[in-house]
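A short write-up of the structure that comes next.
The complex is shown incomplete by one protein chain, all other protein chains being positioned as in the whole.
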């Protein structure tokens, strides 16, 4: 008697899995393209939308979402979709800038710690520990306050607080590469630390950096929005997403739910898109994580 | 023997704490010395027109704002050695008292949120991990990933819209019903006002803990000892119960204590949304109104809080895992 | 008691670049075990030995598909039946102490095994006491954690897990590597003892010498196929038929000590015909074209 077990063609769930498996590479690439397009679309949307729809139309105040206004209108009759896109675009740009600066700091310190070792390493590790010893948001508030708030404040605060994890990753990567055979060889050949860093470290670190950077974005953007929400971030006249959400707090009890819900969903989608992008990039670089 | 180890452990931890707090204090003051905000103006606020220049000078003198930052730091340090964190500008009260009373209000919320996120996160993580690949796992992962990308304050806002505005089953603000003397507030009223903020706060932690627990459980389920247990005919849920749970407890507890830091930060946002008068709300006040002594005090306190959480996690290791000895390895 | 014929196991996996592929890790395994005998399964790593054990216990990973005929005590051994029999009628003695939960006291773990085999809690506890006594394990061992055990103790505990169950078929998966020779001898004698009690024992090992010490018969696996099943004494007599078995025999230190040239083919690149064809000194055209089935040969001598 012959028993065939776990036949792959048995259930629809299995079929689905096989379809997914077969298309994984295309899916990953597709996801990367789709995510990038979505985010780019949001970032450049204000240039296509222009200022139209941002002016006050008193006859169209407080309209719930409809076909004409997908996100409804606010208490001045402004189209919430346009406002949200403007706001999110601004928030994304601020977040991107801050995250990029943060990634630079993280890479620099991570490389320094891993390459020079000794007291440099000890000092950097200690700084990282001090940063980890404070709640993230408290640290953000402190720094944003200290530099005087506003857009500049947010960028500096986010940039100064998000580098720690990346620095750790890069440092570990450097240490691992450092102990590898070819680095030993180069060292024996009398190459300088800098030469080794440039020729051996950088190629290993760039993929880590890229993924790390993209996974930094969502954090940076969420924290930017949070800071703006509590009033220490972007100036209230800028249509940042945090500001829009904070404004919606003033219209909760009147039942204008769309003022808070719709922009929040857009923000959520953008953050998820970054996460998605990061995960897919990572699985492209490192197929191990995509198993199973 | 054990007691000596414990003492050594405590001494080490205290030393590190002292060093850390010192660093935090110096760091904070250095940062604040760069601040372009004029605290006198921030203090006066809307009353600018009725306050003469003489009075402004008087105000600066009262708060020592006319001194350079380094001398204020030395003053502050001197006071600190006497156990005094200075006086809050906004609340005109010793900073330690402000923190104590505010933290008391936050503590209950933090505790509920902490337990909720820990238990729910653990449960969801266990289910998802055990059913890896199943649609339930997919659902839980989707939920957790979505939550992880959601702005905390927005989730809180949604909860407020749904439960307080639409269904009217939760209060829209505050920590107690209006007009009721504190001694007359019942336990249920108290809970009623506490619950929604706590739930909102716990949601941040759930995602993180669930995802980590899931991953850890999957690792455990792929381990040799689980393979052996399966070979003995152990069912999936009993494997989770007898082996999975025990082996993920340690990382879960580490994570749980480490999450105190995130929770503390989250409380700043949640209290803002729910107008809950806790320490988080005071943090925002301190920053918005340039109350430097209070801000420094809160930064200081939060570092202590996070450190305590991590130390508790360290202490819990040897209890759970016999392989780990206090102070050893 | 147990008979396996033409067992196949196929894995579905992803490749670098995320392409899916199918791996045939077991092509055609044949084996039969009688009550009271020890059958050793030998072969290089990757020959499918451990997977056989997993297949019998129904604990193959989810992405594995199984084919072929399995019979246990006269009835087909479906995965469902494996599930209900494992831990009761079929028991596994794992490789190392790593197969014990590091955070659970060993006494409790062995007791749990007994309970899973169908004993009540109290009975299970006495079974553990009895078994521990049988293997000279002090009572205090019950309260130890796996990391606190010495090598020999750990081995006896692992054997205990099979003994407490009354299972008719015991599969010992690589019980000897890295052990002190005394412990190896002791472990093997425990296995032999189990067979003497009337159980069937499958001893999975790559250590032919150890296998020959206690096994009645030896099955030789190569790249997921059974190339030969021979009586133990056939080895000492040199009555070996398959070229791989012969090569293996020659590679032993007490014999010619010449390693088998070449490598076992990876499941990704299995040869067309006989799996040993690329290394076989006597390869014929037929072998290159098709895989010869296992044949029953008359006993020589």
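So that you can tell them apart, the chains are marked A, B and C in the order they are listed, and the count of residues begins at 1 in each.
Methods note: contacts are C-beta pairs under 8 Å (C-beta built on N, C-alpha and C of every residue); 3 or more make two chains touch, one makes a residue touch a chain.
The rule is simple: contacts and distances are computed from a predicted model.
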For the complex's missing chain, which UniProt name, "Nickel ABC transporter substrate-binding protein", "Heme exporter protein D", "Inner-membrane translocator" or "C-deglycosylation enzyme beta subunit"? "Nickel ABC transporter substrate-binding protein"
Among the chains in view, which touch the chain not shown? A, B
Touching the absent chain when the full complex is considered, from B:175, B:250 or B:268: B:175
Of B:151, B:277, B:293 or B:309, which one is in contact with the hidden chain? B:277
Full-complex touch with the removed chain, picking from B:69, B:165 or B:258, is B:165
Note that chain B touches the chain not displayed via residues 41, 43-44, 46-55, 58-63, 90-93, 101, 164-165, 168, 171-182, 184-186, 188-189, 192, 275, 277, 281, 285
Interface residues of chain A (partner: the chain not displayed): 55-59, 75-76, 148-150, 235-238, 243, 247, 249-254
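Rule of thumb we're sticking to: only the chains that are shown with their structure count from here on.
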Chain located farthest away, centre of chain A as origin (C-alpha): C
Would you kindly tell me how far, in whole Å, the mean C-alpha position of chain C lies from that of chain B? 53
With centres defined as the mean C-alpha position, give me the chain A-chain B separation in Å. 23
For chain B, write out the residues touching at least two other chains, lowest number first. 133
Can you tell me which residues of chain C touch two or more of the remaining chains? 62
Residues of chain B that touch chain C when the two form their complex: 133, 224-225, 227-234, 242-243, 246-247, 320-323
Taking the touch rule as given, give the residues of chain B at its contact with chain A in the complex, in rising order. 20, 23-24, 27-28, 31-32, 34-37, 132-133, 135, 145-146, 148-154, 157-158, 160-161, 165-166, 172, 261-262, 264-266, 268-269, 272-273, 283-284, 287-288, 290, 295, 298-299, 302-303, 305-307
Interface residues, chain A side, partner chain B - complex: 13, 17, 126, 129-130, 132-139, 141-149, 218, 222, 225-226, 229-232, 245, 248-249, 252-253, 255, 257, 260-261, 264, 267-268, 271-272, 275, 292
